[in-house]
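So the structure is just underneath, and the comments pick up after that.
Apart from one protein chain that is not included, each protein chain of the complex appears where it belongs.
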Amino acid sequence: MNTTSKSPCTTTDIEATPASLGQNPTGVAQIKTTSARIPGELGLWIFLLADMSIFALYFWVFIWNQSLHPEQFLQGQASLNHSLGLLNTVILLSSSYFAAMAVHGARGQNLDSFRRNIQLTIACGAGFLLVKAIEYGEKFSAGLHIASNEFYSYYFAFTGIHMVHVVIGLSLLTYMLLSFRTEAQIRQQMANIEGTVLYWHMVDLLWVVLFSLIYLLQ
Amino acid sequence: MTMTNLNHNKLLWVLVILLSLTALSWAAPQLVPLSSKALGALLILLAFIKVRIIILHFMEAGSAHPPLRRAFEAWVAIAGGGTLLLYLYL
Partner (left out) sequence: MIIMQDKRPLILVAIVSMAMTILLYGGGMFLIAGYLPPPSPLLTEPEIAAMYRDNHSSIITGLTMAFLGTGFMLPLWVMASVFMAEVEEGFPYFSIMQALCALATVLFTALPNLVWLAAAFRIDRPSELIYMLHDLGWIMWATPSWGFAFQFICFAICGLSDKRETPFVPRWLCYLGLWVALCVLVTPLVPFFTDGPFAWNGLFSFWVAFISPNLWSALLAVYVIKRIKGAQPQFTEGVNA
């Protein structure tokens, strides 16, 4: 029985897994990274797709309004701290790497690797929030806020909603770090570990688009 | 252990590529002599290429159940394509 995933779609074609990836020293057969399986569980992917679809609406609304107020958006964009935006992008991309490495560690039953990489992911996430706080602080000191004009309403609303997603992700990662302290727990909770990390990757990819649209696009 | 390193290297390469594409997006206005609209289109394209890389390689949708991969590829196409079209034609 597949104890690593609660998904109704069970692991298939374990034998068909390429030998190059997914094997681990203990030979625990159910943990395969590249068979045609669903990492995490199906329901979570439905959630991710639904949330990403709402963000697609956010992207379109931003572009639409940019075309309605080009000068205002140009000015607003120029007022943003581009370096901090870039820093946040680098931070989140790196955090995704650490999160992926954590899953890899968990699959290899490597508790130390799992915990270390989750800690690094959380550190990156906290760094992201700190940078965001500095950025927002700069804007508030300049008297700019969500109702200042169209550009700033979308800037604060979309990056703010994204920030809420980051906080949720950090909470889940922290819960994992505090709760999963043995290899047995990791084995049992593999689907939840994968699921949390998948959510974190979504948070990362949404920022990648927001960064390009809000900070770089003219 | 070689297998573990292989996976580690793969993930590291994915990160390097993502960071490189980010650097390219950052430097594009100075490097690439394109009109404003063309540059914008390039930036949107680069963003969604990065998104696709994250989905396929970090999220492992690339090696997942095919309908799942197709659904997320469809999202990239619709979200990215829609953004690009709106940007170019509005």
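Each chain carries a letter (A and B) given by its place in the written order, and its residues are counted from 1.
Rule of thumb we're sticking to: a residue touches a chain if its C-beta (ideal position, glycine included) is under 8 Å from a C-beta of that chain, and two chains touch if they have at least 3 such contacts.
Not measured: the values here are computed from a predicted model.
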Given that one chain is not shown, what are the shown chains it touches?
A
Looking at A:57, A:74, A:134 or A:184, which residue reaches the missing chain?
A:57
Could you list which residues of subunit A touch the chain missing from the display?
6, 8, 41-44, 46-47, 50-51, 54, 57, 61, 146-147, 150, 153, 157, 161, 164-165
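As a convention for this text, only the chains that are shown with their structure count from here on.
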Separation of the C-alpha centres, subunit A versus subunit B, in whole Å, is 15
In the complex, subunit A residues that touch subunit B
9, 19-25, 33-39, 42, 45, 49, 52-53, 55-56, 59-60, 63-64, 66-67, 86, 89-90, 93-94, 96-97, 99-101, 104, 108, 198, 201-202, 204-205, 208-209, 211-213, 216-218
Can you tell me which positions in subunit B touch subunit A when the two form their complex?
1, 3-4, 6-8, 10-12, 14-15, 18-19, 22, 25-26, 28, 36, 39-40, 43-44, 46-48, 50-51, 54-55, 58-60, 63-66, 68, 71-72, 75, 78-79, 82-83, 86-87, 90
